[in-house]
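Right, subunit A next:
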Amino acid sequence: AERQLLNSSYDIARELFAAYNEQFKEYWLEKTGDTVTIDQSHAGSSKQAQAIIQGLKADVVTFNQVTDINILHERGQLIPEDWAERLPNNSSPYYSTMAYLVRKGNPKNIENWDDLVREDVELVMPNPKTSGNGRYTYLAALGYAQETFGDDQEKTDQFLADLLGRVKVFDSGGRGATTTFIERGIGDALLTFESEVLNIADRYPGEYEVVTPKISFLAEFPVTWIDEYVEQNGTEDLAKGYLTHLYSEEAQRLLAGFNYRVHDGVVKAEFSDRFPEVTLLPVSEIAGSWENAMETHFASGGKLDQLQRRR
Partner candidate 1 sequence: MSIKIDRLNKYFGDFRALQDISLDIPEGRLTALLGPSGSGKTTLLRIIAGLESATQGRILFGDRDVSQVPVKDRNVGFVFQHYALFRNMTVADNIAFGLESMPARSRPPKAEIRKSVERLLEMIQLPHLAKRYPAQLSGGQKQRVALARALATRPDILLLDEPFGALDARVRKDLRRWLRSLHDEFHFTSVFVTHDQEEALELSDQVVVMSQGQIEQVDAPTRLYARPGSRFVFDFLGHVNVIAGTVDAEGRLRQGEAWVTLPDAPAPGEAQLYLRPHEVHLVSEPTGQACLPFIIEAVNLIGAEVRIELKPKGWACDDIWEVGISHAEFSRWQPERGDQCFVSPDIGHLFKGESTSPETLTWRP
Partner candidate 2 sequence: MKYQSHHRVGDGPWVRRTLVLLTVLLATLFLAIPLILIFSQALGAGWGVMISNITDRYTLHAIGLTLFVALLTVPLNLVFGVALAWLVTRFHFPGRKLLITLIDIPFAVSPVVAGLLYLLLYGRNGWLGSWLGEYDVQLMFSWPGIVMVTVFVTCPFVARELIPLMQQQGSEEEEAAVTLGASGWRLFRKVTLPNIKWALIYGVVLTNARAVGEFGAVSVVSGNIRGQTNTLPLHVELLYQDYNIAGAFAAASLLAAIAVLTLAIKGVAEWRQARLMANDRPDRKLQ
């Protein structure tokens, strides 16, 4: 039979899911004999979440921010509260971390977070207010600062304020920041997902170098199906199948090929030279929880706003 599925995803995952969809279609055909048409919707994941709340009838979401899935429960009652428990690894089949892209030969000699606050360094990163990507970078830096300065709140704040002060361009999204860094030649380091950084390095061999700091943030890429809509669309099995298959070795290899870190042991080993071992701090260690992180740091008037206040 002909079946249809709508995957609502974050903006830069288009090629990834285009590839995965092919893989999945074959798998599903073999398994059930059904042909599947998979529609892809890509935009900033907050915008996607809003669209779903306002009635965009996506069957599954594959986001890059946990909060954007949480909101589907909070605002829309479209999924249960414990959605993260429904699939392994907090429902995130792959993850990444934050890394730096620096220009060839690393002229500013940037190795770790403390190098980024040097006077002579200019940074490019996405806006933490508008993109999860930016938020993760912020949290990664926060994690580093907490590790380094312990309980000294003032120093931590100072460090973060300095870091934000070094940013030349805050693009509204990850790809914008990349374009700014690559195409416009702005900045000494681009702070973004490791996956993105590796992609670029692959794309422009020899022109850039990748620096992964020793301490960084565990950026999970959560997925779930939208209970309300799969019910309406009659696609529950398909949606679940689509997401579960992400955990298969075959899919994990595909994901790793797109420079995402994965959980599957076999694949992990295969790609071990690409993903150096670093300390990845989850949100719970840095800010307690996502709710807490959003509230204290990113809400209007929160820590981020205070730090960015003009001095």
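One rule holds for everything that comes next: contacts are C-beta pairs under 8 Å (C-beta built on N, C-alpha and C of every residue); 3 or more make two chains touch, one makes a residue touch a chain; residues count from 1.
On how the list was made: all candidates are chains of the complex that A comes from, given by their letters.
These figures come from a predicted structure and were not determined experimentally.
The candidate touching subunit A in this complex, chosen from 1 or 2, is 2. Looking at the complex, you find that subunit A touches candidate 2 at residues 6, 11-12, 14-15, 39-43, 47-48, 50-51, 53-57, 76, 173, 175, 178-179, 183, 203.
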